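Structure provided below as structure tokens; questions to follow.
With one protein chain withheld, the remaining protein chains of the complex are depicted in position.
Showing chain A:
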Amino acid sequence: MRFPAAFLYDIKIQFRHGLYAVYMLVSLFYIIALHQIPEQYREIAGIFITFSDPGVLGFFFIGGLVLLEQNQNILDNLFITPYKVEEYIFSKALSLTVLSVLTSYIIHISVFGVSHYLVLFLVGVFLTSMFFTIFGLGVAVRCHTLNGFFFLSSIYSLIFLLPLLEITGMDHFLFMLLPTKGALLLISSGFHSITTWEAIYSVVMLLSWGVIAFIWARKSFYNMIIRKASEGKTL
């Protein structure tokens, strides 16, 4: 039962580092803030907040968690067991996605109530978080410090944030090729219905980008962590 155990312990470690407590407060803040926003802007603010915080939180927190394990030399100890890199990546991504889905759900139902579109909304948050967390892990293994990670991650993530410009009215057909477009569509389904084709397009887009991010993160992990260790550089 290697993967379930690793996954549950990842959640436990995040809990002990206070991530859950912090996000309960952050959620409370968003709930209060959204209630203060005039009703006609509340929906667009809800989409923007759900995407940019709970949806993408894993992207930033994965950096802290991986760098912590790297700096405390925990990785040495993990990888002299049968634990596989693929399991490590999935466990980290899935555990942070639990927090994403949970906080998105709490914020949404507290501000907008329960709607029957919620499943697609949560699928959107789930796929968005999985993609961004795995992508963030690929960035994190290239860094040695948290500052370095935040610098590099803002560069790496810039292109994926471009579809957010739609909110200001700017649009471009190339945004369709980015996972963020699909993420925003699925998250918006929590507020108004989207077409079946839009739903299929969004899920396929996020899954495809998720697979690309996974292949890239796994390759990065091998190159930056495992291969360096096997060449004699410290992890």
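One rule holds for everything that comes next: a residue touches a chain if its C-beta (ideal position, glycine included) is under 8 Å from a C-beta of that chain, and two chains touch if they have at least 3 such contacts; residues count from 1.
The rule is simple: contacts and distances are computed from a predicted model.
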Among "Glycosyltransferase RgtA/B/C/D-like domain-containing protein", "ABC transporter ATP-binding protein", "3-oxoacyl-[acyl-carrier-protein] synthase II" or "Nitrate reductase gamma subunit", go ahead and choose the protein name stored in UniProt for the chain not displayed.
"ABC transporter ATP-binding protein"
Per the touch definition above, residue among A:5, A:44 or A:215 touching the missing chain:
A:5
So which of A:20, A:48, A:83 or A:112 would be touching the chain we can't see?
A:83
Touching the hidden chain in the complete assembly: which of A:17, A:42 or A:142 does that?
A:17
If the hidden chain were put back, which residues of chain A would touch it?
1-2, 5-6, 9, 12-13, 16-17, 72-74, 76-78, 80-84, 229-233
